[in-house]
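A short worksheet on the structure shown next.
A single protein chain has been removed from this complex, and every other one stays in its place.
Naming follows writing order (A, B and C), and every chain is counted from residue 1.
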Amino acid sequence: MILALLIVLLMVGGILAWVAGRFNANFSRWIALLTTLASFLLTISLWLNNPTTTVKATNWMMRYEVPWVPQWGVSFSLALDGLSLLMLLLTFFLGLLAILVSWREIKTKVGFFHFNILWVLAGISGVFLTMDLFLFYFFWEVMLIPMYFLIGIWGHANRMYAAYKFFIFTQASGLLMLLSILGLYFIHGANTGTYTFNYFDLLGTTFPPNIGPWLMAGFLMAFLVKLPVVPFHSWLPDAHSEAPTAGSVILAGLLLKTGAYGLLRFVIPLFPDAAQSFAPWAMLLGVVGILYGAILAFSQTDLKRLIAYTSVSHMGFVILGVFSFNEWAFQGVVMQMITHGISTGALFIMAGFLYERLHTRDIRQMGGFWPAIPKMGVFALVFAMASLGLPGLGNFIAEFLTLVGSWQANNLLTIFATIGLVAATVYSLRILQKVFLGKNKTEHPLTDFSFREVLIALPLVLAILWLGLYPQPVLDRAKPSVDEQLEAYKKPTIKPETPAQVTMQTLPADTVSLLNTKGGIHALK
Amino acid sequence: MELTFYLAAAVAIIATILVVTQYNLIHALLYLVVSFMAIAVVFFTLGAPFMAALEIIIYAGAIVVLIIFVIMMLNLTHEDVQHEKEWLKPSVWIGPAVLSLILLAELAYIFMASETSAVATQPVEAKAVGMALFGPYILGVELSGMLLMAGIVGAYHLGRQKKKIVHRFLERTEA
Amino acid sequence: MNTIPMEQGLLLAGILFIIGLISVLIRRNIIFMLISVEIMLNAAGLAFIVAGARWIQPEGQVMFIFIITMAAAEVSVGLALILQLYHNLKTLDSDAANVMNG
């Protein structure tokens, strides 16, 4: 019940904010802020009230299910496990920040703006919670349309183009997913006689030969476009750079994560065989994304576009990890989803603050801002370092775990992915150099952070530090879900048992040759 | 009778060709009347005398008169004939004509390919036609009536010289 | 009494139809186009009559009556439209009425 309440709360709040916006813009802002805050606190209370998820019987903390269209097997089915909980926390955290950064930035149609923000958040929460594929598709669309308005109405100069592009890419890929959902529905119905969209029932569906990969392809298209993976990334730089700051934060921080979440939650458990055979290609796509995104990020002169391409690069790690099929990689992916949401969201917020002061996003016109805005410089430094994966910050844990995991699966690709870290250094330092260091080129008077801005940036820094130094609570939360996704995985190529146990327990004389044949070394030759 | 048929057919074809090649509307209409009359003769030879009468009364009579009325209302002058001449250049008509002739050739091929059969000698009486019309085809008759009704109302409505254009988007076209 | 082959009758109908068709295609004067459509309709009616005569059935003539009715209605509405067109555009050129092009 509380799960449905979360979504309904946001939706009702959105409508209220819209109505209130007709009378007073500030009402609308406060309603949106309080609604999101309420959802955030509600989620935190969910976390606190479910201290451990080690109840072996089920990994699901709570479920809520009422029939919706029973004749078609559609139900309004929500469920919460560790992964969903983490994603919800991230959603509301970034949602709060998105509303706060828009406080001064958005001056037109304030009511409608907050309606859209809250509905996007509602859609995203729905995606993270729903366990019914029909409902999943419904929420998938719910988060799409308000986002279209956010970009199209409050965006920058080229906003309509970006909004169309975003809409067409995600909508087209979403339709492919709908096809796959229907295919799954009918195949499962034909197999068992019960036609249902329920996720738990659909798990373990067996497919006629050659059908599985096609059905998976439909899901994959939707998620890979959303993620995005090169070569489907081209909507992202436009959408990110043209969207208002709040839009960019939500896009980068949350919408991309729905793609990653979908991969973990749907593709891997539903299509174990197909996913396994696709894995090398997916990992290759991931590595290409990491390097390609990094190189493009380096060459951009539009700050928001640059950050957008770093997202492409970072999301490459997600797909690399997802298709490595082991616990390290999966935990790395979960961490990457959260930390990337925070660090890239933070970078977009920085870009937004700079835009408010300079009215440009062109980094060629920036430089030498450190003396004028040292506070902002320190914050930006932290986020840039997070983006390049400095140990001690959250992104490092994510990337290191992902790479440790992917190393077990594929050595060569992992090496290239690791080289991506060097490229990440190159572009992250470029941001710092071009914006904060060097000589000041503009005579523009700059004001350092106001209290509101510190209030926005500080939680982000604390979060990223906390995730970097003590990520264990997050990892513990995610562990049952991660295990479950792996369990559905029938015949992994790499056994998820740790090689440590092999080496530590038995040490025969010829362990050397045994280790040498275990893979890893031969791939290097 | 055969000779009559062929003669009438030839007249019909020639008259029709003349209709489409005339520049002056009135001349064309006169040839059209000739064409209709020739076709009426063909009907007669084919044993449909009632239809021949209808052809003359409705086509050659009513319809052509209607058109002539309209032409008179439009007050056409010599200029329009000149326009007609300009518009009807070989470069304009050669392409469609060739295509249409190919179509004709194909039609002719289809007719000729089927086995030859003579048209029967007996005429079909007007009574039989009437029995059929008001028997199985009564619904068609009623629909035709409605069509005519709609035609009359439509023609009246469209033909009115409206001082004021009702549609607000088109107001600028009307003074 | 007579032995007119059906093909010949149909051929006549075909020739008349094609002449009308050519005229529709090449004429720009909208009244000429209307006349040409009449020729084509008439040719179609002729084909029905020929077929009715071949099988000695009244249906061919029934169809002709329907066609004639339709032609009358069409001409009346068509002429009204022509009047309106001329009234609005001051010309009989059908190409001038291309304001609905894509």
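In this text, contacts are C-beta pairs under 8 Å (C-beta built on N, C-alpha and C of every residue); 3 or more make two chains touch, one makes a residue touch a chain.
Basically, contacts and distances are computed from a predicted model.
Asker: UniProt protein name for the omitted subunit, picking from "ABC transporter permease", "NADH-quinone oxidoreductase subunit L", "Sarcosine oxidase subunit beta" or "Ribose import ATP-binding protein RbsA"?
Answerer: UniProt lists the chain that is not shown as "NADH-quinone oxidoreductase subunit L".
Asker: Thinking of the complex as a whole, which visible chains are touched by the chain that is not shown?
Answerer: The chain that is not shown is in contact with A, B, C.
Asker: Consider the whole complex, including the chain that is not shown, and state which of A:N116, A:T130, A:S311 or A:N326 touches that chain.
Answerer: A:N326
Asker: Can you work out which residue in B:L99, B:A126 or B:I152 touches the chain that's missing from view?
Answerer: Checking the options B:L99, B:A126 or B:I152, the one contacting the hidden chain is B:L99.
Asker: Which residue numbers on chain B touch the omitted chain?
Answerer: Interface with the chain not displayed, on the chain B side: 96, 99-100, 102-103, 106-107, 109-110.
Asker: Since one chain has been left out of the picture, which residues of chain A touch it in the full complex?
Answerer: Residues of chain A in contact with the hidden chain: 165, 230-231, 233-234, 237, 295-296, 298-300, 326-328, 331, 368, 370-371, 374-375, 378, 381, 385, 390-392, 396-397, 400-401, 403-404, 407-408, 414-415, 418-419, 421-422, 425-426, 429-430, 433, 436-439, 469-472, 475, 496, 498-501, 503-504, 507, 511-512, 515-516, 518, 520-521, 524.
Asker: Which positions on chain C touch the chain that was left off?
Answerer: Residues of chain C in touch with the missing chain: 21, 24-28, 30, 33, 94-95, 97-102.
In this text, only the chains that are shown with their structure count from here on.
Asker: Report the topology of the inter-chain touch graph, choosing from line, ring, star, complete and other.
Answerer: It is other, because the touches fit no line, ring, star or complete pattern.
Asker: Need the CA-centroid distance for the pair chain B / chain C, whole Å please.
Answerer: Comparing mean C-alpha positions, chain C is 4 Å from chain B.
Asker: Listing for chain B: what residues touch at least two other chains?
Answerer: In chain B, no residue touches two or more other chains.
Asker: Would you please write down the residue numbers of chain A that are in contact with two or more other chains?
Answerer: none
Asker: Given the complex with chain C, which residues does chain B contribute to the contact?
Answerer: 1-2, 5, 9, 12-13, 16-17, 19-20, 25, 28-29, 32, 35-36, 39, 42-43, 45-48, 50-51, 54-55, 58-59, 62-63, 66-67, 70-71, 73-74, 80, 83-84, 87-88, 92-93, 96-97, 100-101, 103-104, 107-108, 111-112, 114, 116-122, 124, 128-129, 131-133, 137, 140, 144, 147-148, 150-152, 154-159, 161, 173
Asker: For the complex, give me every residue of chain C touching chain B.
Answerer: It is residues 1-12, 14-16, 18-23, 25-29, 31-32, 34-36, 38-39, 42, 46, 49-50, 52-62, 64-66, 68-77, 79-84, 86-88, 92-93 of chain C that touch chain B.
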